[in-house]
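Report on the structure given below.
All protein chains but one are shown at their positions in the complex.
Our next item is chain A:
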């Protein structure tokens, strides 16, 4: 299970980083979302991966570490708000600037390319 889990996190992170490096706003928002999923999974695993343990404290002797669950919950909420904000900002940038390039340099180069 550990292997599957870590491969999942790794693939999500690498996809996220790749998309962020595209330097266009829509792929970046997708990339950030993937990165935050990976981060949430990673945070969750910091309490160790266990099976057949109580999720909440009860009379059961064995229980999963409750703190990472609380941390993940907070991180999810914050990540959700941040994603919403970045989408709105990306839409506004698209409307204001007429293109979705995040980096100014790219835009200039592309214009020169288009003229040729």
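Criterion: a contact is a pair of C-beta atoms (placed from the backbone, for glycine too) under 8 Å apart; a residue touches a chain by one contact, two chains touch by 3 or more; residues count from 1.
Convention: contacts and distances are computed from a predicted model.
Hidden chain, UniProt protein name from the list "Sugar ABC transporter permease", "Cation:proton antiporter", "Response regulator transcription factor" or "Glutamyl-tRNA(Gln) amidotransferase subunit A": "Cation:proton antiporter".
When you scan A:11, A:54 or A:82 for touch with the missing chain, the hit is A:82. Of the listed residues A:8, A:30 or A:93, the one in contact with the hidden chain in the full complex is A:93.
Interface with the hidden chain, as seen from chain A, comprises residues 20, 25, 28, 32, 35-36, 39-40, 42-43, 45-48, 67-68, 71, 74-75, 78-79, 81-82, 85-86, 89-90, 92-93, 96-97, 102-104.
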